[in-house]
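Before I ask anything, let me first share the structure, which is written out below as structure tokens.
Moving on, here comes chain A:
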Amino acid sequence: MRSPSKTCIFFYNPQFSDFDPIDYAELIRYSMTFPNVSRIWKYHDFIWNEQNLTDKIEANGIDHLIVAGLLPGTVKTLFSKAMAIAGKDPANVILASFNDYYTGTTFDMDRLKSVLACLIAGLSYETVAIPDENPVNPATLVIGGGIAGIQASLEIAYSNNHVYLVEKTGTIGGKMATFDKTFPTLDCAACILTPKMVEVNQNPFINLMTYCEVQEVSGEAGNYSVRILMRARKVNVKTCIGCGTCTEKCPAQAPSEFDYGTSMRKAIYMPFPQAVPNKYMIDAESCIYLKTGKCRACVKVCPVPDCINLDEQDHEVTINVGNIIVATGFKPFDAKKMDQFGYGRLPNVLTSLEFERLLNASGPTGGNIHLRSQDKKGNWIFTEEAEKPEKVAIIHCVGSRDKNHNKYCSRVCCMYSLKFSHLILEKLPGAEIHEYFIDMRSFGKGYEEFYERILEEDVSIVRGKTAKVEERNGKLFLRGEDILKGEILENTVDMVILSIGLEAAEETRDLSRMLGIPRSEDGFFEEVHYNLDPTATSRGGIYLAGTCQGPKDIPDSVAQGSAAAARAIQSILKGKIYKDLISIPLETIEKRINKLTLVQLEEKHL
Partner candidate 1 sequence: MSSEQTNLKPKLKLAVYWGSACGGCCVSVLDTHEKLLDIVAAADPVFWPIALDIKYKDVEAMPDQSIDLTLFNGAVRNSENQHIAQLLRKKTKILVAYGSCAYMGGIPGLANFSGKSEVFERAYVETESTKNPERIFPVTEYPVEEGTLKLPKFFNDVLPLNKVVDVDYYIPGCPPQSERLIEVFTAIVSGAQLPPKGSVVGANDKTNCDECKRTKSENKTIDRFYRPWEIQDDKETCFLEQGVICMGPATRGGCGVRCVEGNSPCRGCYGPPPGATDPGAKMMSAIGTMINADNPEEIDKIIESIVDPAGLFYRFSLPGSILGRKVQ
Partner candidate 2 sequence: MDFRPKIVAFLCNWCAYTGADLAGTSRIHYAPNIRIIRIMCSGRIEPTFILKAFQQGADGVLVCGCHPGDCHYQEGNYKCLRRFKLLQKFTRQMGIEKDRLRLEWISASEGKQFAELVNDMTKTLLSMGPSKVKSSLEVEHLNV
């Protein structure tokens, strides 16, 4: 593209996006300063039909058109058509989609101006706006020890570079570790994940920091200094032999986070048998000693001298890193918000995650599916004594695809629900299973085949989301519509599984503030470019991986984990790293545009 002769700009802001935080007047003023900009139209003072448009083009002898605004693509074809009719090259209809440069809360006007400036000069913003470079500190910080974080850490470690892997909980493994089997191949999550976890623990280049949280991040690309809170585990990770005597003796109980509360764990505990590090830890909230100052049972029985130190305090460390990879994952949708399904009120309405634990051999029922039942004290608990469900219903899209909750689709629910059906049939042959879905989204590799397979199995898969779940004489009564049959569908089951969606994790908000990376409307972190840079952020040296960027299945998270690592490794190999994209002032952009032709520019910045 050489600098176009006669350009005109249409500012477009579609009716159906009611919020319009862009100061168009300012942009117009700015664009007028360019000599080759002949005309500018604002949305409202222009009749949006081809006739009018064609006339304008012919009348003003326009050969380049820039359509700028939010989702200008919605009208692009109108413009290309007009150009074609006017006998001009439709390829000269250029879009300035501001939504690609949305910085979360506001629009950075300078950035929008830069974009316009580039396009007016016939250049693409991405080519001109290449930030300056900093020297880079070879160490990398990975926040979050889920599969994405693990993958990223390992990738970097493989390149013989140092990684700090900071994990909030007492073990790495994240959500995946709590799953029983993974779709569509149904290989057991632990079996494929644990080797990687072990690897992380053994890899000399990875400094594993579990039970830690990032407190503050300062500095810029290539040299961030990060303050990390190291929670008191109160058990010495180095000396603990993981024998478990302490747990046996510990009198205090609390619901197990790992089992999503479907079982109890002691105050001194190991999150799960294959936890990494495979060491115990103390939960200050439930520890009797820490509340009353009495007990110390664990200390008494611990075979290792002063391995347990109940008085250990939290402390902070500060590390310096060149790159940061954010892989904080997701938090499950709170099913209580949808009262019509009675989660929280009805004991045998479970979330999908709870059910994963129920399926899992190391879960509360040793991998057998039992109903929740009341113990002597009347608490609802899972035991292997309890009855097994004969009829199970699985409701898709709980909290997803719903304007009252999360507008977006959570991407994995359809598949894991199908997986559930299969696993239930396997564990409870002859069980009656009903799946209620809206659209079956089995899009991944081998997913459709899996769906087909389940269809052949003895499961009723019904199009039509259940509307409500009520208790009727001890059983669960569902009412829904069978869309395809066009019938009301009423059903009484023993257990209901809610396929809950994924939401941005709590820490996302704080982190986005600390790291200065925007979040999109759905609350997940915003990548710098939807298509071209799904794992990078507008901050230099800060990358995203896994579900913190949006709902994802395991392979996609893993791919992103590696992808994020790529940039880090790249910068380390080069010894240099790009600064923040937003750090480039408008003047610089303008200078570059004026000074350089595209080719020189390319050469300089490669």
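How these were chosen: all candidates are chains of the complex that A comes from, given by their letters.
FYI, contacts are C-beta pairs under 8 Å (C-beta built on N, C-alpha and C of every residue); 3 or more make two chains touch, one makes a residue touch a chain; residues count from 1.
A quick note: this is a predicted structure, and the numbers were derived from the prediction, not measured.
Peer 1: Sort out for me which candidate, 1 or 2, comes into contact with chain A in this complex.
Peer 2: Looking at which candidate touches chain A, I get 2.
Peer 1: Show which residues of chain A lie in contact with candidate 2 when the two form their complex.
Peer 2: Against candidate 2, chain A makes touches at 181, 185-188, 426, 446.
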